[in-house]
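Here the complex is missing a single protein chain, while all its other protein chains stay put.
Labels run A and B following the written order; every chain starts at residue 1.
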Amino acid sequence: MSEESIVREDVAEMVGDWRGYVEAKLGFRNHWYPVRFSNELGEGQLQVVELLGERLLIKRIDGVVYSMRDRCLHRGVPLSQKPDCFTKDTITCWYHGYTYRFQTGDLVNILAVPDSRLIGRRKIVTYPVEEAQGLIFIFLGDEDMVHPLARDVPPGFLDEDLMVLGKHRVVDSNWRLGAENGFDGLHIFIHKDTTLRHYRTFNFPIGHTPRPGAVQVVEDEEGPKGVTDDFSQHDPVWDGVIDGQVVISGPRSEQVHGTSASVGTSIWLPGVLKVDSFPNPGLTQFEWYVPLDAKRHLYVQTIGKKVHTEEDRNAFASDFESIWKPHGLDGFNSDDIWAREVTEPFYADDYGWVDEMLCEPDSTLLEWRRVASRHGRGIQTPEKLR
Amino acid sequence: MSEESIVREDVAEMVGDWRGYVEAKLGFRNHWYPVRFSNELGEGQLQVVELLGERLLIKRIDGVVYSMRDRCLHRGVPLSQKPDCFTKDTITCWYHGYTYRFQTGDLVNILAVPDSRLIGRRKIVTYPVEEAQGLIFIFLGDEDMVHPLARDVPPGFLDEDLMVLGKHRVVDSNWRLGAENGFDGLHIFIHKDTTLRHYRTFNFPIGHTPRPGAVQVVEDEEGPKGVTDDFSQHDPVWDGVIDGQVVISGPRSEQVHGTSASVGTSIWLPGVLKVDSFPNPGLTQFEWYVPLDAKRHLYVQTIGKKVHTEEDRNAFASDFESIWKPHGLDGFNSDDIWAREVTEPFYADDYGWVDEMLCEPDSTLLEWRRVASRHGRGIQTPEKLR
Partner (left out) sequence: MSEESIVREDVAEMVGDWRGYVEAKLGFRNHWYPVRFSNELGEGQLQVVELLGERLLIKRIDGVVYSMRDRCLHRGVPLSQKPDCFTKDTITCWYHGYTYRFQTGDLVNILAVPDSRLIGRRKIVTYPVEEAQGLIFIFLGDEDMVHPLARDVPPGFLDEDLMVLGKHRVVDSNWRLGAENGFDGLHIFIHKDTTLRHYRTFNFPIGHTPRPGAVQVVEDEEGPKGVTDDFSQHDPVWDGVIDGQVVISGPRSEQVHGTSASVGTSIWLPGVLKVDSFPNPGLTQFEWYVPLDAKRHLYVQTIGKKVHTEEDRNAFASDFESIWKPHGLDGFNSDDIWAREVTEPFYADDYGWVDEMLCEPDSTLLEWRRVASRHGRGIQTPEKLR
């Protein structure tokens, strides 16, 4: 149990109606999180993934993916240290032969003690797994709290005609700094030199602030919970002025007429962003900030496009590889990554949540913190990792 | 004083009659521990060793080894940083000339302050040293608690006709995970692929469980305290079965008739294992798990053989170099080492002692924990390191 994952009580008490968000340093339990792309785990393959501070095994058996804690019940060693999979369905601990069934977590045998009364009476922790849109999702939580996956992904993500491509990377910051970096409409300032603008058919202001009504909270009982921010109801700022002098201007081209105002962003529990018309009209970026531990998150970056023919699919796959991945997911978003990483120290001891000095448009972030606190289905705490 | 060496009170309170064992994260004080082989310290040589969280100097003077804390009384610097040994019997601190006699620890002078009233009135901590069977033992504890070395080594180790050879390595785990790995009869499962079996004249089951009476506690007042486990009173398991199917079998050869049942193991305070008839009939393995700090132990591995002639000695020395060291101490035991190291994280915050899920044959380990708690002569605590 590392000290850094324990949230300071004095800070939690100071933040009022977003206390739950501050407490969720290790993420919210009882939600679905993507951990890998489906095509990264072939039939019969085993992998180790981290999620909310836990270490898990995933294995694909007869096409279906299962997930189990990577820690033997007996002496707590990682099963993955030397995975003995003597049968398709089981994994045997290399140390003393404790053998678990992937589908249920049942302790089906102890090879060295075949008559132990523990056999058949103990279970290792397993978690539900689902695959959708080419991603493997794990429900990290308690059996009686399972909700449909559709409640934990942004609207439209599960649409049948959506083709999704992407990548993932480990970022050295808490997951919340990822979520806030993404949803924060102001941080466009950081992207003022992006190479992506040469491939986009609209322009970039250096900032924009929401007018009343731009930001909406979504709390339908049967759907995902989140906050939407409609950039068409924003006032863009094109020029940066210091002491009466224009010092910087947002890149504008006469040849294009759209602005980022056609974009809208929304953030959803348990920590996934949707950006409409991005990186270009006709595309939608969906990205997850998956808590690995208190100091790292898996940044799962995807772009979705509606496709109806094989030709559509091929064209999107080609553009993704040549444009949207290098200039968007790699180029544009790499700036977001270092921004999150250098923000981490200020929030690492929790005091950042009370010492920060937010400005008016950051009220969108406060909405997100409140919605997350109201609808997060549980807090992952260090005790849960034992 | 590092935080990791402080034992959690809540855990210590939960474990009942083996509380002392849980508290002895830094080892048991007032016992004898081997730190080096005698032939590693020539006449007049000085070395630094660690023991139970302390850093010590050892020096051989006129054939006799002495041990002293490697920390000047004055400003706490390591004397070994630049050892000024101006006379055979003394060491002078490089910083201000505090000079200590190895035999007594007396502050015999302060070279830069020859009239200080501290001189002759202060002592640096020294510990008793003995050499036996080619090992240098230090009694790490208080002067009035010294017991004979014979009470802290396994029966037979001091036998005059025993020839002892060995090596030592640093292992990145708490010492108790070393002791339990060694004494645990079940962990033979880990050795199922060992190259050692090509050189042994008996077979390996994949597991074996003690029948009533196999395990005995030894608590003679005048001798070492420990637990013995007689493998001839065990039921061997030759086949591992999952879902009714034999998935693995212990290696058996028609050409040899013995089994590991001729082996017996025993574990002794302060943390030393004896394995009879191992690595082969006629040999005995003695191995120590010497606490260096809360997270590391010195694994002192030795093999003893009764010898009566020079020919016997030469034959054993030759077999040791060509067979027992590469295939036993290096090969077979290297699996034990990584097993201990990957077990460490589960026990590092102490919760492993209450979260583990032992099975029936592990009752032998519980006996050991209880015996150690009853007979350990003191707990090394972070305060003792000041």
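Rule of thumb we're sticking to: a residue touches a chain if its C-beta (ideal position, glycine included) is under 8 Å from a C-beta of that chain, and two chains touch if they have at least 3 such contacts.
A quick note: this is a predicted structure, and the numbers were derived from the prediction, not measured.
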Full-complex touch with the removed chain, picking from A:237, A:317 or A:366, is A:237
Given that one chain is not shown, which residue among B:63, B:114 or B:212 touches it? B:114
Among the options A:15, A:57 or A:188, which residue touches the chain absent from this view? A:188
Residue numbers in chain B that touch the chain omitted from display: 1, 71, 73-78, 81, 86-87, 89-90, 92, 94-97, 99, 108-118, 122, 386
Which residues does chain A use to touch the chain missing from this display? 184, 186-190, 206-209, 237, 240-243, 245, 247-248, 338-339, 342-343, 345-347, 349, 351-352, 355-361
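Criterion: only the chains that are shown with their structure count from here on.
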Centre distance in Å when chain A and chain B are each reduced to the mean of their C-alpha atoms: 47
